[in-house]
Every structure is written in structure tokens, then in C-alpha cells.
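Some notes on the structure that comes next.
Heads up, one of the protein chains got dropped from this complex, but the rest are sitting where they should.
Right, chain A next:
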């Protein structure tokens, strides 16, 4: 399948049909990895990480290596010419001669869209400031489909830093396109979703309510999506310290949730989910991180070669 978009900068860049296609391909890649293990031999993934990342970068690298491709790049802006004052557009123009596809993480919002305007090869947004993280969204959706069977008619509770949490912004918008979903958005009043996102959700007809009460909000949730308070997005330490421990999910909190509730987190966690929760079968965040590799494999493969047909 050829995707309508050349680049993936936003979680709404892919149609529902394209998402279904990627979920099926990722499922097939997980089931039959040998079939795809050499399918991108001779291709190079460029990783331009201007901000620290463990999961996203290594998940992309793992995905490319599992497809038989190779990887080059940097994992910190200090290792790139950005430190010398080079503009993003120049870095991108140079890198697109060195690789066949690139993933970019950058602290500024809209950076991957800007990069896509200068790149001849596909650009994947690996997180742009507090704005979007579309491949985390692919991971989240693929995990929900895998574990719950469908993306429709579910109650979702999002908790934590909903203002700066780009994964929340991306995933909320993506889930709002599926019918019958309801959202409870739990955060301190200082960390509510941004106004533009609230407006977009309203325009899409999404059913959502905002709350500060975690325990009562999770009683109906099919999926509880927790996020870290994004320390790096605060302009002063004092505000961060005041808000950082507002919501901690532990076994006591989970006792208010359904028996089959799925607990997700984009990771890294700091202390918003207690370690005691890890042994609860509802804790799906490490399974989620693993599934992220397969959906990224499906995405890279489809952007470069068009998916199933060119294995």
C-alpha cells in the first residue's frame, strides 16, 4: 500500500484505512519476522535526535536493524552542527543525501514539518517539543488493538501532564476519530490540555470531560493512559516540584479500576506509576514499548517500499 503522505509529521496524517493497514502489517511482522528480516537491506535510517531519547531512538534503530537496514545519526544536539549554529534545514538537506528515511526529535514544535519541507526523503516526527509524537500514537493504538481487540466504543482516562505531553495530544486526536469513544482528561488545572487541542476535539465531535479526580474517573475506564510530568517543558523548577507528584498510580488506585482495564504509559516513568503495579496483568506499558518496534517496522517499510507487497 502506498500511503497518501510522504512524511509522518502529525498523528492525523494517516487515514483510518492506512492505520488498519499498518496494524495488520506490524502484526504480520511480529508473527513472521524472518520474512522481513532482509527486506530493507541497503537502506539507511537517519536518526536526528536533538533531544535525549532512549525508547524512541532505540525502538527505531531496532526496527530498522530487524528489517535488514542500517542506521546512522546522532543522539544529542551537542553531537551535531546545531551546536555550531547550523539551522535545522541545513542539517536536513545534508542528511537526506546520507540516508533513505529519517526520524527527527527536536525540542521545538513544528520542527519535523519544517524538516519535511526541505527533505527529499521521508521524514518521521520522533517528537517535536510538546506538540506531537505520531509514532508513539501508532504504538499506543497498536497496543490497544492488540490487547483490547478494537479502537471503538472505549472509555479512555488520560492522566498527568496533559498540557505538555505530546503523546497525549497525538493519541487523543487519533482516538477521537474512532466511533463511540469517551475521554476523561485528568490533570491539575495548570496542566490541562492546550486550548487549540480542546477546540480541535470539540470540532471533531469528541465526547470528553476534564477532571482533577483520578480515583472516581478511572472506575469506568477501559484504558488508563498515564504520562510523566514533563519537567523539561517547565520554565521554572518551582512549578514542576509543586505538580510532579499530583497523581501516582499504585495498587490502591488500581483497585478502583475495572478488572480488565489496560494501563499504558509512553515511558519513561518517574514516579507516576509505582513499581508495585508492574506485576498487575493490567500493566501494559512494557508490552506497549515492545509493540512499538513492530509498528515502527511497518511504518518504515511502508514509507520506503510500500508495505506487504514488497517484502
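Things worth noting here:
Basically, a residue touches a chain if its C-beta (ideal position, glycine included) is under 8 Å from a C-beta of that chain, and two chains touch if they have at least 3 such contacts; residues count from 1.
Going forward, contacts and distances are computed from a predicted model.
Not every chain of the complex appears here, and the one that does not is recorded in UniProt as "Aspartate carbamoyltransferase regulatory subunit", selected from "Acetolactate synthase small subunit", "Aspartate carbamoyltransferase regulatory subunit", "GerAB/ArcD/ProY family transporter" or "Proline iminopeptidase". Shown as candidates are A:59, A:91 or A:111; the residue that touches the absent chain is A:111. Seen from chain A, the chain kept out of the figure touches residues 87-88, 106-111, 113-114, 128-131, 194-196, 199-200, 233.
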